[in-house]
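One protein chain is absent from this view; the other protein chains keep their places.
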Amino acid sequence: MATENIDHAQSGGMPQLDFSTWASQIFWTAVALFVLYKILNGSILPKISGALEDRHNAIADDLDKAAELKRQAEDAEAAHTAALATAKADANKIIAEAQNEIDAELATASAEADAEIAARTAESEVRINEVRAEAQSNAKSIATDTAQAIIEKLAPGLSDKSTVEAAVSRALSAAGVAK
Amino acid sequence: MAAPDGKAGETDRKSLDELGARIDAARQQLDGPKREQTTKYKTLNRAWQMVVELVVSVVVGGCIGYALDWAFGTLPLFLVIFGGFGFAAGIKTILATARGFIDEDDTASP
Partner (left out) sequence: MAKEAVEGELNIDPMHQFDIKYFFDIDLGIANIGFTNSALFAFIAVAAIVVFLWSAVSGHSLVPSRMQSVAESIYEFVRNMVRDTAGDEALKYFPYIFTVFIFILACNLIGMIPYSFTVTSHFAVTVFLALSVFISVTVIGFLKHGMHFFSFFWPAQAPAALRPVLCIIEVISYLARPISHSIRLGANMMAGHAVLKVIGAFAGASALLVVPSVLGIVGLTALEVLVAVLQAYVFTILTCVYLNDALNLH
């Protein structure tokens, strides 16, 4: 540079190398640093670290609380699942019991019905047999009467009631066997 | 009857797990140290830094050598020797600085 207007010629253009100013700079820098350190260390840094600490603790507390709530939720969920399982088991038991009861009732009812049916059948058979016997005896007397009457017409005075009866029953039984 | 209940239980479970993961992540963030990213311009500064270290080391070595020469009247014997030592010291400092950069990059990248 040719046009320099040097008022610090003794330093060769660099004020940094003008050592006559060093004492002043060092002194005042030291003073400034000392003042700054006193203020920072005295009140500002403790305040910042206090704020950070508080926040850290608050967040840690919140996280603990969240974890505790989560644990509670998990417990509740487990209890809920257990209750659900118990209820299901109970329901199954009740259903099975009802089923058994119904089955038993059904069995009793059907046994009763069977018995009644058997009784009725037996009764009916007895009556049928009675009717049949009656019919048979009626048929016998009618046949005997008829035979006797026929014999009377053909050969009066010859009819022997007992002989006719025997013959009729023989014939009847022969027909009954044939039937 | 059992199906919707089971489904609801499953989603509850899922959201609980998510909540647990979030709590853990938040806790880790609270306790774990934070890593600052290195700026690109740091690399700009490195070459300059190394040159300064080398030159300063040579000058310091040279000054010690010159002082010894002045004391014993052996100029330029110790000046040369200690200039060499200074050069070696500069190289050593540069290597240490470079290692520091590598460590720095390693810790910053993951």
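All chains are identified by letter, namely A and B, in their written order; residue positions are counted from 1 within each chain.
Basically, a contact is a pair of C-beta atoms (placed from the backbone, for glycine too) under 8 Å apart; a residue touches a chain by one contact, two chains touch by 3 or more.
Owing to the predicted nature of the structure, the values given are computational and were not obtained by experimental measurement.
Peer 1: Using the touch definition from the header, name the shown chains in contact with the chain that isn't displayed.
Peer 2: For the complete complex, the undisplayed chain touches A, B.
Peer 1: Using the touch definition from the top, which of A:Ala30, A:Ala78, A:Ala133 or A:Ala171 touches the missing chain?
Peer 2: Touching the chain that is not displayed is residue A:Ala30.
Peer 1: Would you write out the residues of chain B that touch the absent chain, in ascending order?
Peer 2: Against the missing chain, chain B presents residues 33-34, 36, 39, 41-42, 45, 48-49, 52-53, 56-57, 59-61, 64, 82, 85-86, 88-90, 92-93, 100.
Peer 1: Contact with the hidden chain only, please: which chain A residues?
Peer 2: Chain A touches the missing chain through residues 1-8, 13-18, 20-33, 35-37, 39-41, 44-45, 47-52, 54-55, 58.
The criterion applied here is as follows: only the chains that are shown with their structure count from here on.
Peer 1: When the C-alpha atoms of chain A and chain B are each averaged to a single point, how far apart are the two points in Å?
Peer 2: Here chain A and chain B have centroids separated by 63 Å.
Peer 1: What residues of chain A sit close enough to touch chain B in their complex?
Peer 2: 56, 59-60, 63, 66-67, 70, 73-74, 77, 80-81, 84, 88
Peer 1: Under the stated contact criterion, what part of chain B meets chain A in this complex?
Peer 2: Within the complex, chain B touches chain A at residues 2, 5, 9, 12-13, 16, 19-20, 23, 26-27, 30.
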